[in-house]
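Left out: one protein chain. Kept in place: all the others.
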Amino acid sequence: MTSKARIGVLGASGYTGSECVRLLLRHPHVEIALLTADRRAGQAMRDVFPQFSPYELPKLVSLEGFDWKNAGLDLVFGALPHATTQKVLKELLAQAPKTKVVDLSADFRLADPAAYARWYGHEHHAVELQKEAVYGLVEVYRPDVVKARLVANPGCYTTCAQLPLIPLLKARAIDPDEIVVDAKSGMTGAGRAARESMLFSEVSEGFNAYGVGHHRHMAELDQEFSKAAGREVVVSFTPHLVPMNRGILSTIYVRGTKNHLPESLHEILLKAYAKEAFVHVLPFGEMPQTRHVRGSNLTFIGVTKDRVAGRAIIGSALDNLVKGASGQAIQNMNLMLGFPEAAGLEQVALFP
Amino acid sequence: MTSKARIGVLGASGYTGSECVRLLLRHPHVEIALLTADRRAGQAMRDVFPQFSPYELPKLVSLEGFDWKNAGLDLVFGALPHATTQKVLKELLAQAPKTKVVDLSADFRLADPAAYARWYGHEHHAVELQKEAVYGLVEVYRPDVVKARLVANPGCYTTCAQLPLIPLLKARAIDPDEIVVDAKSGMTGAGRAARESMLFSEVSEGFNAYGVGHHRHMAELDQEFSKAAGREVVVSFTPHLVPMNRGILSTIYVRGTKNHLPESLHEILLKAYAKEAFVHVLPFGEMPQTRHVRGSNLTFIGVTKDRVAGRAIIGSALDNLVKGASGQAIQNMNLMLGFPEAAGLEQVALFP
Amino acid sequence: MTSKARIGVLGASGYTGSECVRLLLRHPHVEIALLTADRRAGQAMRDVFPQFSPYELPKLVSLEGFDWKNAGLDLVFGALPHATTQKVLKELLAQAPKTKVVDLSADFRLADPAAYARWYGHEHHAVELQKEAVYGLVEVYRPDVVKARLVANPGCYTTCAQLPLIPLLKARAIDPDEIVVDAKSGMTGAGRAARESMLFSEVSEGFNAYGVGHHRHMAELDQEFSKAAGREVVVSFTPHLVPMNRGILSTIYVRGTKNHLPESLHEILLKAYAKEAFVHVLPFGEMPQTRHVRGSNLTFIGVTKDRVAGRAIIGSALDNLVKGASGQAIQNMNLMLGFPEAAGLEQVALFP
Partner (left out) sequence: MTSKARIGVLGASGYTGSECVRLLLRHPHVEIALLTADRRAGQAMRDVFPQFSPYELPKLVSLEGFDWKNAGLDLVFGALPHATTQKVLKELLAQAPKTKVVDLSADFRLADPAAYARWYGHEHHAVELQKEAVYGLVEVYRPDVVKARLVANPGCYTTCAQLPLIPLLKARAIDPDEIVVDAKSGMTGAGRAARESMLFSEVSEGFNAYGVGHHRHMAELDQEFSKAAGREVVVSFTPHLVPMNRGILSTIYVRGTKNHLPESLHEILLKAYAKEAFVHVLPFGEMPQTRHVRGSNLTFIGVTKDRVAGRAIIGSALDNLVKGASGQAIQNMNLMLGFPEAAGLEQVALFP
């Protein structure tokens, strides 16, 4: 057996970090060589996530002054908070330019420095890397990912909305000016930071929208939808919080352009994803449920006819921590390191 | 003290029936004189809903051959399944024409017999009563309710969508052809019938749409929205199931007509509900959460500006068993029997 | 109408504070005159708990330098964190000695200063008040509560365990050396402080014990059980966290002393609580569920025969925020201010 690739996870004490660890532990071609978590440095991974108690894993270390040059890492997953990421990755790639990176933060997703500055309120701290970064929606940018050194892993909400809409926009099959994306996410999408609004007692047995009219994910949608449509596209997008841990469901309202009835939209999606391992288009008229993709890297897509003439309702469901984050990140890694694209990602959904 | 009104609840073993009992038990002007539940006839209410164990309540009896003539009931709540309702109420009102009725089923909500037949697949069995019935959305039809003998209590989804949209349609402030209502409901809205798809293990930790494109509630929306707009209105409406017990949140996407910016829509709603006890319009830009109305008869409405020019996003939240069913039914009863409209409905929301 | 009593709630931004407000808002004999919340001072109550948006309430103020002397308060609820409480109440009662206090913290529950110091690791800061304080388990200490100026409201876990066990220990009907109390609580019992372990994603879809072998509530149990039994009693007690908001269920394993079969234990409890408004003993063999007391001030108690000869299993259920905290506090207030004991506490449980 040849040696395994040496992988690091930066920010292993958060949910996307631990999800990387869960998946990497069973990946046939890698070994986990580095786990960082600044505030928990010195602790074992089991102290932060007790489910890893039975497994041997490296101790959590601090990023502070870490010697990237001699770490011998083949690839690193960045699961750090926004802004921190730019600084850390800049230093990492300066010291160890051959290490590859899949970044799960939002820092490198916007190609346009001006758009970045507008949405985030400050200049990007690593503009050169921003230019280099490949947007890692594998089903759309596979050839670029294969050659990339730095991949910006797409957001969970945006992956869920892009997979059904990109092929339809490319085919000019829907009206770009009448798209409503009503998105609902489980709570792990909000991360592990201790905030009052995320307490069990605040969240359980209730439902609400948030960030209405101004959620940052919109920048990413604008960029990719406009690219696909060949013109500016601005959609209505509202995120909601569901009292569940994992899963995003997007309910998408569209109007077909001339000759494109709902059945035709379904046909376009069926064809687009016929050979994809991780996008599953349901029979026409069936709608997806988040529970049926839980823990898997799959996206389920359904198309139904609306009773309003000419309109269709599209459902898209994925696990925000897998296809919406760490699973997609490993899918990117597989391409970047030359492994089979589905390696380590074959697990079947856990339902119930 | 004058004597209390004698009230019956038909179908007391279901959730809307038990919710009527919960509220009536603390209503200052009524006594619970009759509880029916065909399959549980002969049992005590505590056998069906143990929370009533400490209270004295009549035994559950069967509707079969019940003597309405001599029951001396002032008002009856119908919480029976669809279709059964028509038959039972027809007989009840034939035998006891002075008894008033608030019906919580869908049977008398559609004024047009043809619409009824189209949506339900059969002729209405009590067409005369269908004509007589008043649609009991109190905030819209208060003067009619006061004089009514038979009130059709609105549906939970439809109440939640109508309260924000009716004033806007009446004011011609939004485009009737571009309304999307994305609705999310807790599980009690699906009733208490034992069905596999409603088991805890099927529902918990997941989210999905259902009845996409053809939900029966749409008929009720079409009727009331068209009436308010003075022209035919057909909206896109998708119901979803949230893993929680109580609550409906509707996220509503609208486009303002000329001169009607989102702020103007908010202003119209503020004015429309300034004197209403049970509709609370939040400050502009705040959005409602279902948990903050749980157990109360309140509807919270919020209006926010969409980033798409000219569009607004409206949120509307209520407790499907209270303002969406039994609370609104008691509000109707209060008007019909001459009690203060808020009697028995003052409880503050239970959060957390 | 005579004037209403003026009530203050110290710590209104927490769950027991907001639950006091919920209940006081509908109490016929009081007005809410003061709400404090140091970190949220200056804000409206609706900013902290949006469910109160429709109601008029005083602004949140800081305790810092508050003028108790001229506040004209008849009674104050202390819903402050441990330790802070002692300091604040000492000053309050020094300035306004006629104001009465129901304290919901643990600070005044232990009568013995030595026991306090042992469990909390420091001397009590208000020993005189500790001596004065009456332990407010109304069903046991009603005559003392009526005359009290300062009442220490019992803990939620301990109320749930004491109500079934005190009468049995007093009757010498169970062996004090073989009591196991396995307690399960909803998450609101842990308060509203933002801690990682209390996030929805950490709590949902899981179950665990905590504080095993050394939970502070044990001191309170030891004190009251020993008093009831007339000898030292130390029980095995394990608290657990249930992924739900409200409710405590205690499953209690006991062995009857000579002649005391399970049926006899049930008989003792039935008699003890025959005239109590808020303790409901179920028929022999029925066990309580937390959902059937949610939102109410009731405790449901059940007794069943174990298959192990001579042993019984007792279930006790209450809503930790009502009978386990704020409801019981208002029950104490009612006695202290001469109101009917059940005033403001009549609401029926909210199920489902």
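Going by the order they are written in, the chains are A, B and C; count residues from 1 in each one.
The working rule: a contact is a pair of C-beta atoms (placed from the backbone, for glycine too) under 8 Å apart; a residue touches a chain by one contact, two chains touch by 3 or more.
Source: prediction; values computed, not measured.
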{"item": "Residue of A:116, A:300 or A:339 in touch with the missing chain, whole complex considered", "value": "A:300"}
{"item": "Sole contact to the chain not displayed, among A:100, A:184, A:217 or A:246", "value": "A:246"}
{"item": "Given C:112, C:128 or C:205, the one touching the chain that is not displayed", "value": "C:205"}
{"item": "Absent-chain contact - pick from C:34, C:244 or C:298", "value": "C:244"}
{"item": "Contact residue for the chain not shown (choose from A:72, A:97, A:230 or A:352)", "value": "A:352"}
{"item": "Contact set of chain C toward the excluded chain (per top definition)", "value": "178, 180, 182, 184, 186, 201-202, 204-210, 212-214, 218, 234-236, 238, 240, 242-247, 249, 251, 253, 287-292, 294, 304-308, 311, 313, 315, 317, 351-352"}
{"item": "Contacts of chain A with the absent chain, listed as residue ranges", "value": "15, 18, 22, 25-26, 49-55, 188, 204-205, 245-246, 280, 282, 289, 291-296, 298, 300, 346-352"}
{"item": "Positions on chain B contacted by the hidden chain, ascending", "value": "15, 186-188, 190, 192, 194-196, 198-205, 243-245"}
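Methods note: only the chains that are shown with their structure count from here on.
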{"item": "From chain C, the most remote chain by mean C-alpha position", "value": "A"}
{"item": "Length of the line joining the C-alpha centres of chain B and chain C, rounded to whole Å", "value": "36"}
{"item": "Whole-Å separation of chain centres (CA-atom averages), chain A against chain C", "value": "45"}
{"item": "Mean-CA-position distance for chain B and chain A (Å)", "value": "40"}
{"item": "Shared-contact residues (touching 2 or more other chains) in chain B", "value": "204-205, 245-246, 289, 291-292, 294, 351-352"}
